[in-house]
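Take a look at the following structure, please.
Every protein chain except one is present and positioned as in the full complex.
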Amino acid sequence: MSEHDLVIRNGTVVTGSDTTVCDIVVSGGRIEDIRRNAPTRKQEIDASGKYVLPGGVDAHVHLDEPPFFGVKLADDYQSGTISAACGGTTTILSFVQQEGDQSLREAVNVTHEKARDEAIIDYAFHIMLTNIDEQMIGQDLPALIQDGYTSYKVYMCYDGMVLNDGDILKVLETSREYGATVLVHAENHHCIHHLANKLEQSGRTDIENFHDMSPMPVEREATHRAITLSELTDTPITIVHVSAREAMDQIRWGQDRGLKVYGETCPHFLEFTEDDVKRPGWEGAKYLCTPPLREGANREFLWRGIANGVFQIFSSDHAPFIFESKEGKKVGGETPHFRHVPPGMPGVELRAPYLFSEGVMKERISINKFVEVTATNPAKIYGLYPRKGTIAIGSDADIVVWDPDREVKVTRDMLHDNMDYTPYEGKILSGWPETVISRGEVVVSGGKVCAIPGRGTHLDRTPQDVNPAGGRVA
Amino acid sequence: MSEHDLVIRNGTVVTGSDTTVCDIVVSGGRIEDIRRNAPTRKQEIDASGKYVLPGGVDAHVHLDEPPFFGVKLADDYQSGTISAACGGTTTILSFVQQEGDQSLREAVNVTHEKARDEAIIDYAFHIMLTNIDEQMIGQDLPALIQDGYTSYKVYMCYDGMVLNDGDILKVLETSREYGATVLVHAENHHCIHHLANKLEQSGRTDIENFHDMSPMPVEREATHRAITLSELTDTPITIVHVSAREAMDQIRWGQDRGLKVYGETCPHFLEFTEDDVKRPGWEGAKYLCTPPLREGANREFLWRGIANGVFQIFSSDHAPFIFESKEGKKVGGETPHFRHVPPGMPGVELRAPYLFSEGVMKERISINKFVEVTATNPAKIYGLYPRKGTIAIGSDADIVVWDPDREVKVTRDMLHDNMDYTPYEGKILSGWPETVISRGEVVVSGGKVCAIPGRGTHLDRTPQDVNPAGGRVA
Amino acid sequence: MSEHDLVIRNGTVVTGSDTTVCDIVVSGGRIEDIRRNAPTRKQEIDASGKYVLPGGVDAHVHLDEPPFFGVKLADDYQSGTISAACGGTTTILSFVQQEGDQSLREAVNVTHEKARDEAIIDYAFHIMLTNIDEQMIGQDLPALIQDGYTSYKVYMCYDGMVLNDGDILKVLETSREYGATVLVHAENHHCIHHLANKLEQSGRTDIENFHDMSPMPVEREATHRAITLSELTDTPITIVHVSAREAMDQIRWGQDRGLKVYGETCPHFLEFTEDDVKRPGWEGAKYLCTPPLREGANREFLWRGIANGVFQIFSSDHAPFIFESKEGKKVGGETPHFRHVPPGMPGVELRAPYLFSEGVMKERISINKFVEVTATNPAKIYGLYPRKGTIAIGSDADIVVWDPDREVKVTRDMLHDNMDYTPYEGKILSGWPETVISRGEVVVSGGKVCAIPGRGTHLDRTPQDVNPAGGRVA
Partner (left out) sequence: MSEHDLVIRNGTVVTGSDTTVCDIVVSGGRIEDIRRNAPTRKQEIDASGKYVLPGGVDAHVHLDEPPFFGVKLADDYQSGTISAACGGTTTILSFVQQEGDQSLREAVNVTHEKARDEAIIDYAFHIMLTNIDEQMIGQDLPALIQDGYTSYKVYMCYDGMVLNDGDILKVLETSREYGATVLVHAENHHCIHHLANKLEQSGRTDIENFHDMSPMPVEREATHRAITLSELTDTPITIVHVSAREAMDQIRWGQDRGLKVYGETCPHFLEFTEDDVKRPGWEGAKYLCTPPLREGANREFLWRGIANGVFQIFSSDHAPFIFESKEGKKVGGETPHFRHVPPGMPGVELRAPYLFSEGVMKERISINKFVEVTATNPAKIYGLYPRKGTIAIGSDADIVVWDPDREVKVTRDMLHDNMDYTPYEGKILSGWPETVISRGEVVVSGGKVCAIPGRGTHLDRTPQDVNPAGGRVA
């Protein structure tokens, strides 16, 4: 019996489908036994009246990447994983991005370096593919997939990152052949360029115009196109950070046709609207993200999309640019220029608490659906299941004891990222992760971090079955 | 340790969301422990290489009801539950129907009598409401709901059974107020009457014309109407035995609008088509059911509907009229008259094996989806969860050890119902339930029934939450 | 050359498809010649800078019917047709309704009596079918159709008027067989009853609750059902007075499936909203109609539906109950009871001016679409074309010279109906019918009525082709 062996007693244990009051016995970092009246272990956690949930899997976290818009992300793997853990997340999927003339493999290695001694929870990488050539498609990508790097992100916009449809088709086919899955940032590059140029030509450069650079049809179109590329290659994709109804309707349309399309949405799209970007002065810069925030009426539809299964994944898209650095991007004057302020909002710590409070406690979704979209589905879709994402015999003991009765008022100071603001300042949330356990080790307890940086490990994966039953792994 | 205490060892245990290789320890008829390397129990079942699944919950089974079209159902609670058990089903929901001038309560009591000494597995009743008056809505129905009879079936067609929309609204409101749920047989009564009369007037009375009495729009319309009645009262309904795409599209439409609509479909709609009803002579009578079998192209859409979550429930709609009795309905000649042959097909035994073979083994759906629609969802929707429908600590040990490698050729003789035919004659199925356990007791083993009639018990329920999170219990 | 022979010179002549500057020569009440530089006639009308349009055909006008809610309509055939003519309408379709134990034929004859000496413009009748029996379906209806009464209205609601689906199917089949078309008032009777009872039981009887007696789903459902009945019998129908988006979407859905469904909407649904019914005190009673006024956001969709061809017909649904009579319906107190105030709004005079001003002048629709929905399509659909509804050789010279530059502020006093209020009080309209000509006779000129009651005649029709090319006559 190791020192970390423990029993979590009398909690309401929840999986994607079930809810049971029982004990969870953890041994050697794994779940050993599920029963009642378990014999005593070294460490005992009383979870009576609490939920016992699978640790969250945040499938969309930006940490310590090369500068974007000339600005470094505020969080590295230490602050980022601590913040994640404090919000009940025990696994993150972050990104590998090539810098300079690095090969993909070099970029992977560099990212391993960044994470190795810093992370307090486990992690895996999505690799950004921003540059396609024959060597890459024919050699590098297959080799990486075979080594267990089985998820890739492609961009349909952004200078220097955008892939054209032909390149995306190649990525999809190679993914299918070797066993990887593809995340798509769906906004139409040419449209954004065109509309941004028009805004500049007409002098509408204040960020309050940010939305008009990529209105709804720009995202909807790219979503439809991405689904088509997936359809033509019969390869699953995930449309990430879906902002609003029209893009969501395209995903449902694809799903109803039997296509293998997953959808991901994020907390900020449920909470904020385009009006927040129009807050006076620099304040609006705090709410800049891509795709941009939309009309408020969309939020009801996104909630339905979570409840109804349009969205399989609920991620943070944590992209922490400190406000000061946003302010620093003063171009040609005192007002923030929509094209120079780095887009992105922090959120890794509040992702699960937000969904628990606004979703479960307000009865928009069941607690099982909460587990499904915050943990089980992302683990399944990205090849981490059953090691992560559920409470089952043999799975890693990544477990959160969640207190549904605790009420928390969000302030910048209570959060653990390196940011100087939170967009959720002042928001009251119902329910909070009380104890967070990673591989049997309590990493957060009562808000106190009790894990040593570097304890988190990279999660090796193996090539995936990209043609699962029903076209779906989740 | 009781004599029934047992361990099911090394199986692949499946729930609606998870798949784990482990042992299941059963004690006192309940699931006591889930782990690996469980200590020895009196009874040991080796499930290596097998699936260990929750016992099936068949939510739509007709047994020992008053005569329909003047014909008695072939199965009573003994043959019906034996047949169910042999097909891996450990719970059925059958029907209470008033006969003569019985009160609802009397009809319930009579049905209890019919089941008590006969059933080998557990059961609960849906009560058919075919006659609405003030006493019934104001007194009888509330009292029955409070006594735990929490599911009711209404018909939008059939002389003597049809309720008008006003009556259905009353049923829905009372159900909402006291905590019951409502199943709807959705076909438009007036349309059927009209079309049947026309067929008769034109001499098209052979059952090969059966479909034209209730073509797709007749079911689609009633489905839309039922959804509207549910919407107006904000009360969940289940549209039962959905036959084809157009009705399914209405259900999806309602679900996408956030309405509380569940869908059920059945094996015969996945396997057979309107052409089967046109088999020569009396043969077609074997394939008569309502709603009728449809064009074959619909089947692909129904499969998608199961995979995509349009359908929450997969039931047999077992309605066993022996062929001889169908043949007996010779009216005005030697050809079968579409209006006199009782509609209904047997299927309680093959329901789960069919879906396993055609769905899971042919990779149309995942094994988790199989469990969800054959067991977990019906248990949740009809108030039997968590006692039934899953494998979880404290749940009844209703478990099936399923051999995915066994291939079975369906013949009439291998089945355990009282029928003289099976529509699936000659069909090869992959996978078969090897051992069926009810409350810890092996009731079927290797095809041999080893349970005594009367061991099955009625499942008491309590009033349900009809406004669950996300509008859905499943 | 008769005294009425005339030339309308240099106007912009508009049909459903064309726009041409030319002269119209009228002789013997008919259009004789279309050209430029026509020789002089006895009467000359200079239409330079004006539109020359087909006289309007208002396909939905209630005049001199039996009391409804115990209240007589304010308009008879004299005031009604004068009001219509002043608004640029030269043909109305009004209703025959049985009273007491009249036969249908007697009711037709009585209605002829009412109209004969009163009308100043031409008219035909829709016959309401509120009572179906074998004699009626087998004898009376065929005979009336063969006599040229080729349009019938059925109600899916209202005590004493509602037909069940079986009766409607019979009406549709007989219409198809003999050559008539059917208008449908689509609201679900049972739902209205149920919801009205609930409102009463909860004391919410003020008319501000009127909308909750028949919310959108009640109309949408009946619309879907009516389309299904039409589909099953392959018989065209017109869904009249469509109030809002959801019902319209059902019609479009049917049309896209190739079904023979026409749609009609009305000015009040484009202008007013459910908020108008909530005006304080008795004021709201002025805005009562069925289906009720809806949320304002619907109006944009109705406009699209006109522009896009979902709606073929734009009618007034003129149902004039004087405000005083509405006020007279004080039941149990000083506030208006939603169940006792007769629903209906006047509008026959403003129908075309409203659509011209808000549609054509505001560029929501083309002038050709205006002609199509106010004149050509209703004439075609109800068997009056080519005698009415267009400007073509041989057609009746029913012509309106429309001044697009005249601006009119609507007041009660300027209108010619017998009402004591107009819901459009104070509304500014752009464009106005300057000269209105019926069969070559100027009946209104510069706002002055110059026709003698009784000059209007009944328009004999003949059985229609109910299976036109493309399933559509318009």
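Residue numbering begins at 1 within each chain, and the chains themselves are lettered A, B and C in the order written.
Quick note on the criterion: a residue touches a chain if its C-beta (ideal position, glycine included) is under 8 Å from a C-beta of that chain, and two chains touch if they have at least 3 such contacts.
In this text the structure is predicted, and so the values were computed from the model without any measurement.
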Chains shown that the absent chain touches, full complex: A, C
Among A:9, A:60, A:153 or A:170, the residue in touch with the chain that has been omitted: A:170
Touching residue (missing chain; options C:369, C:439 or C:461): C:369
Options A:76, A:122, A:208 or A:221, residue touching the unrepresented chain: A:221
Of A:42, A:112, A:190 or A:362, the one touching the omitted chain in the full complex: A:190
Touching residues on subunit A - with respect to the absent chain: 164-166, 169-170, 188-191, 193-195, 215, 217-218, 220-221, 224-225, 228-229, 231-232
Residues belonging to subunit C that touch the chain removed from view: 15-22, 25, 32-36, 252, 255-258, 304, 307-309, 360, 363-369, 371-372, 376, 386, 390, 392-395, 467-473
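The criterion applied here is as follows: only the chains that are shown with their structure count from here on.
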Centre distance in Å when subunit A and subunit B are each reduced to the mean of their C-alpha atoms: 40
Euclidean distance of C-alpha centroids - subunit A vs subunit C, Å: 57
